[in-house]
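All protein chains but one are shown at their positions in the complex.
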Amino acid sequence: MNAVPGAGASRRAVLALLFPIMLVNLIGFIVPMLNLGLLSFKEALTGGGIGEKFTLANWVTLVTDDFNRELLLNSVGVSLAITVAALVLSYPIALYIQRAEGLWRSILIVLVISPLLTSAVVRTYGWVVILSDQGGLPSLLNAIGLTAPRMIFNTTGVIVGLTEILMPYMIVSLLAGFGRLDPRLEEAAATLGASPIQSFWRVVFPLTLPGVALGCLLVFVLSVSSFITPKLLGGGRVFLLATEIYDQAIVTLNWPLAATLSILVLVLFGLVLVVYGRAVAALD
Amino acid sequence: MSLDAIGSVGGSHAPGEAGYLSIEALSKHHGAARSVDSLSLSIEKGELVALLGPSGCGKTTTLRMIAGLTPATSGRILVAGNEVTAVPTHKRDMGLVFQSYALFPHLTIAQNVAFGLEMRRLPRVEIRTRVAAALEMVHLSGREDRKPSQLSGGQQQRVALARALVIKPSILLLDEPLSNLDAKLRDEMRNEIRDIQTRLGITAVFVTHDQVEALAMCDKVAVMEAGRLSQVGTPEDVYERPANPFVASFVGRINRVAVEGRGNNAVAFQDQLFRTEHSVIGPATMMVRPHRVAIGTDDGARSGTANSLRGHVVRVTYVGDLLQYDVDIGGTSFMVEAATRGIAAAFRVRDAVRLEWQPADTLVFGAAP
Partner (left out) sequence: MKTSIKYACLVAGALTLAGPVAAQTVVTVGGYGELFAEKYKKAVIDRFNESQKEVRVEYYAIGSSAQILGNLRAQKSAPQLDLAVLDISVSKAGTDEGLFDKIDETVSKRVADLNPQARLEGAAGIGFTLDNVVMLYSKKQFATAPTSWSAMWDPALRNKVTVSAPPEILGLALSIVVDKMEGGTDFKASTAKGLAKLAELAPNVLTFDPKPDAYAPILSNQASLGVGWNARAQYFADQPDSNLGVVLPKEGSIFQINTLNLVKNRPSGEAATKFLDYALSPEAQIAFAKEVAYAPTNMKAVVPEEIAKRTAAGAPERMIAVNALDLAAVRDRIVQEWRRSVISRK
């Protein structure tokens, strides 16, 4: 018997209201994901067809093939590099915006977010121009006497371009996490003898860790799943999970292998979320 | 008493002879506006001095300049003879208790208190000992591992105090530390802070808008108005011998009447003459403390040299320890306070009464003859 009269009815009402979106989620997300999983157990025929039989061949390849291991390590490594670079570059910007006031602050926020209004493809092509050997950043560096490294059509270019493209996400996440910051805390630290650097590392930065964690999660995940930028800036030399999935699905037409790699990426994200959850719990 | 004393030097020092904490012609400008205007003040070692004034008078700005959190536009600040005006905050060896306590939310109580000691690179053992001692001093032992959000306002305030004191600063600054506490707690903390300050002999500056606090706690009170010092003196000086009408009405309750100075220690009001301790000529202000006024039935008798007014009671307010009478003395209201003696009000509304007070209790401000 319900202790509270009407409790059962209100629960049913809640479920009824949730039903449409659950249905959408089921049709649009769960079922395709299950299909993807099923696909990973299908046989890939030479020539690109999908066989009828079920097989573990794709999963065996995934685990044993050196190339796939390299893909995973590459993807994680490159994405970590991008995440760290984005954090280091975004933090000062976010801090500056946090301390700005009024109209100037709003202008800065708009400036930070507006690149997101442009498609990633356009922004990546912008980087192709900036990083190209002739007339781009390297020629500028050479002109002032530094020897510029090759930054186009290789891993360096991918990291540079993708870091900048993902920075708005990091900045916005950091700003969200800066809510706990109070200028009084920095003043208190100063009166207690903390130099500006000590005040930053002992007070400001620890307080912003939730925002840092969120930003890193977002940028890491977006980085691993990014294939447009690596394809355009990588010059066919940068092999990541995302680009391989694209190649297998679109060029080689090996959908089963592409599906298998996709599931791998999903598992990777699951792990990352677990790590994130633990980190956030530890921070509180 | 003298005229409005602007920028008076406190204590018994003449300008140029500095105390332990010396402020000289300190100013803060924002364009044309001056939030602090050429303020000079000298504070002895071990003194607790209040910066008292209404909001916007510049007291907090002055405190922040002493701490180095707000840069001074001009003027000097000296500690033990050394100029610190250009020294950054973290090198000034001052402790500051903020109005909002500003405890580090991500650190435990013990870590908060230990912070300043860690900045000074003291050995870990010593830090632990001193933190324990500081927490005991503010009666918070046993709560070391709590976070600030788990403590009440009063407890947080005590942590803030411990944190500022544990570093044994040369100067302790307090920015309205009691205003976020409820009345009972405020009184308790007031005494605790005073006790600790005296025991440690630490020089302290205390910003407040509450004159009761200032009078109760401090060795000296510096009253500020619109960026300037109105008067500096002991609580008694400031209460009994206010330098101008502003100080007189800000510190404690007081009656204020516009009168005509006639010289010869007399002023005129409502065709009556009143005796004063000083002579003034022309338009003047007469002020009397409500509790220095005796209220009696209007039976025509006057007692000797007392100043006297007649009127009738307009309102009676009972506040437990006092009875407050608002008396209409012909268009102006005069407040009288009398201690209750456990009996019902002696007078009621519309009663005709006679008010009397001594010339010695009559303050008058105006132009000297």
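Think of it as A and B in the order they're written, each chain with its own count starting at 1.
Here is the rule we go by: a residue touches a chain if its C-beta (ideal position, glycine included) is under 8 Å from a C-beta of that chain, and two chains touch if they have at least 3 such contacts.
What you see is a predicted model; the values in this text were computed from it and never measured.
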item	value
Where the missing chain makes contact, among the chains that are shown	A
Full-complex contact with the absent chain, from A:F19, A:F67, A:Y96 or A:W201	A:F67
Contacting the left-out chain in the complete assembly, out of A:L36, A:I50, A:L181 or A:L209	A:I50
Residue among A:V76, A:L108, A:L253 or A:V272 that touches the chain left out of view	A:L253
Selected residue (touches chain absent from view) among A:L232, A:I245 or A:L268	A:L232
Where the unshown chain meets chain A, residue by residue	45-51, 67, 128, 132-134, 153, 231-232, 234-237, 239, 247, 249-253
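The working rule: only the chains that are shown with their structure count from here on.
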item	value
Cα-centroid distance, chain A relative to chain B, in whole angstrom	57
Touching residues (chain side chain A, partner chain B) in the complex	180, 182, 184-185, 187-196, 198-199, 202-203, 206-207
Partner chain A, residues of chain B touching it in the complex	67-69, 88-96, 98, 100, 102-106, 115-116, 119-120, 163-164, 167, 173
